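Provided herewith is a single structure, encoded as structure tokens, for subsequent inquiry.
Here the complex is missing one protein chain, while the rest keep their positions.
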Amino acid sequence: MVKQAAAGRPNHLFRNLNSKIASIPMILVATVIFLGGTIWTVFYSFTNSRLLPRLSFVGIEQYERLWASSRWIISIQNLAIYGILSLIFSLVIGFMLAALMDQKIRFENTFRTIFLYPFALSFIVTGLVWQWVLNPEFGVQSVVRSLGWTSFSFDPLYNPQIVIYGILIAALWQGTGLVMCLMLAGLRGIDEDIWKAARVDGIPMWRTYLFVVIPMMRPVFVTTLVIIASGIVKVYDLVVAQTSGGPGNASEVPAKYVYDYMFQAQNLGQGFAASTMMLLTVAIIIIPWAYLEFGGRKRG
Amino acid sequence: MNSNVSITNPSVSIRDLSLSFGAVSVLQNLDLDIRDGEFLVLLGSSGCGKSTLLNCIAGLLEPTDGQIFIKEKNVTWEEPKDRGIGMVFQSYALYPQMTVEKNLSFGLRVAKVPKEEIDKRVARAAEILQIGPLLKRKPAELSGGQRQRVAIGRALVRDVDVFLFDEPLSNLDAKLRSELRVEIKRLHQSLKNTMIYVTHDQIEALTLADRIAIMKSGVIQQLDDPIHIYNRPKNLFVAGFIGSPSMNFLRGELAEEGGRVVFRTHGVNFSLDRYDAAEPLRAGRKVVLGVRPEHITVDGKTGGETHEAVVDIEEPMGADNLLWLKHAGHTLSVRIGGARRYAVGSKVELSFDMSLASLFDAETEDRI
Partner (left out) sequence: MADIGTLNRTAAGFDAVADRVASGPRGRRPRRALSPRNIMLYGTLFVAALYYLLPLYVMVVTSLKGMPEIRMGNIFSPPMEITFEPWVKAWAEACTGLNCDGLSRGFWNSVRILVPSVVVSIAVASVSGYSLANWRFKGSELFFSILIIGAFIPYQVMIYPVVIVLRELGVYGTLTGLVIVHTIFGMPILTLLFRNYFASLPVELFKAARIDGAGFWSIYFRIMLPMALPIFVVAMILQVTGIWNDFLFGVVFTRPDTYPMTVQLNNIVNSVQGVKEYNVNMAATLLTGAVPLIVYFVSGRLFVRGIAAGAVKG
């Protein structure tokens, strides 16, 4: 602060100098890594870089190859199935659990602790546990068969048709606790008087939830949706641990495609193109939300 | 049993009502009868149990013990919707995603009331409350006063005998509050329903109520009409709670002077000849004398007993002028006409209107 005074009329650049110095890491991360890195990746996705980035442009050739690749198509299909189902189920299960937890129940803390602990675990741990639970030789399938239902078949991790559902089960186990927590916080934010008014009006509980409470929780739903969705696009570790993309390439996902092409197949251009597609997916989710969230705030 | 009960054919009766959350007792053996068409105000500071009592009447809270009758029917175990009540909340509690019209009709539609009947009732409520032009709007597009009108309308369409108001004006600014206060009074005069109204605002209580129940720690301190509450407070708490600025309290004792019992504080005697005592006054009793600021006359030509005091602070308030005076070790507030001004430090003569004063036992704090 003495520095500012000594300069007489403070120079624009030196105003708040300490604050600017302290913010250098943040500014560097924001501009160089987040902004610069993203632009760099998009830029190099139009080159035919292989082991090292090279500036030889090939137009949209990488994208053509990407969309011609069956592995990428499977990745996208998987992401779509996994994404849609995981959105629906985590919202529905998360909200139902939160609604049950909101009934002034006993042992609320115990139940919350149980529902949320998987969220503390890594995707690697989650994937490995469910790999074991879903093991057809020893896991759920064999247990059900040993109970007498010998034709019972549930081996998602070894069946290319349904492998993505196996991953979905694990992901829901890991993530619904978080959704429940967010929803519960939303429910607790609803004015107590609304519930009282509905009771005086004689509106049954399910109708109050459906027609009054859920519409009121729209912002919570939107935020939760964005959080789940941006997590879905990033899904990687879970697949690596649970199936390594198999059987065959039946459970491949885009994030894994990117990693494999960048760091193992030494085909950087493909990796960049694929990651640009991921960026596009996120942008499609984020931009409308950001517009609603921040555009709306300015208005009102 | 409390004595302030039992009216023949009451609209709402509360019998021996208690409610406790665990070890904390909120209401204690409360009895209350409310007449048909009466406007009863439950008044008290926060945490006194007034809202809890209202929620018990509505059926939103279960009492630990006791009974509630509405229209002579025991409704203690009834659901709120079956009690024949409508309720208005402090936060309005309108359903934010529905239009005003839907807000009014939602409960009726759920109860499967015929469409024509719903339309009729909504139209009537809209007319009474003058919210006709707002029917297609959503609550977010309404002002606070309009929202509260809709909230009242929601109680109105239920076509019930008893209206419950839970601090309905507390979220409004001062000007709107006084406007809506008048409207609620007008509504009561035209509908003639029983209304139970919870507030912490004494002005609302005094202006609206047929009777006021002043509550403290879950017990009704006094149940009476506003005039009696104001002029004949039953105990020190009620006396101090009602009135702004607060009643002047002088601690002293009863003494004898020339064969008469007088009030004595700091060696100064006050004649009690005109005081209307409920029991014989005995010398030696420690008491508190309460006199409202407007019941002390400054430099009046009353000819009676006067006391000299010194002006300490003057607070001109427009219509009134409030003087803070030093007298015999006490600070007294006195309300005089706004045009009369006194310099700080000047000496004045005070005369106390003992016929409107209150005398309380210093121990029990009850009125003598």
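Things worth noting here:
For clarity, chains are labelled A and B in written order, and residue numbers in each chain start from 1.
Everything below uses one rule, namely that contacts are C-beta pairs under 8 Å (C-beta built on N, C-alpha and C of every residue); 3 or more make two chains touch, one makes a residue touch a chain.
It should be emphasised that the depicted structure is a prediction, and the values quoted were computed from it without experimental measurement.
Shown chains touched by the missing chain in the whole complex: A, B.
Among the residues A:S56, A:S70 or A:Q103, only A:Q103 touches the chain that is left out of the figure.
Here the missing chain is touched by one residue of A:F89, A:Y158, A:F221 or A:Y259, and it is A:Y259. Of the candidate positions A:Y63, A:Y82, A:F123 or A:Y209, contact with the hidden chain is made by A:F123.
From the options A:S69, A:N159 or A:S244, the residue with contact to the chain not on display is A:S244. For chain A, the residues in touch with the chain missing from this view are 1-2, 12, 15-16, 18-20, 22-23, 25-27, 29-38, 40-41, 53, 96-97, 100-101, 103, 105, 111-125, 128-133, 135, 138-139, 142-143, 146, 173, 175, 177-178, 181-182, 185, 226-228, 230-231, 233-234, 236-237, 240-241, 244, 254-255, 258-259, 262-263, 268, 271-272, 274-276, 278-279, 282, 286, 290. Interface with the hidden chain, as seen from chain B, comprises residues 1, 3-8, 13, 15-16, 31, 33, 62-67, 69, 74, 76-77, 210-211, 224-225, 227-228.
Just so we're on the same page, only the chains that are shown with their structure count from here on.
Distance between chain centres (mean CA atoms), chain A to chain B: 56 Å.
Interface residues of chain A, counted against chain B in their complex, comprise 191, 193-194, 196-204, 207, 211-212, 215-216. Only residues 55, 58-60, 79-82, 85-87, 89-98, 106-107, 110-111, 154, 158, 166 of chain B touch chain A when the two sit together in their complex.
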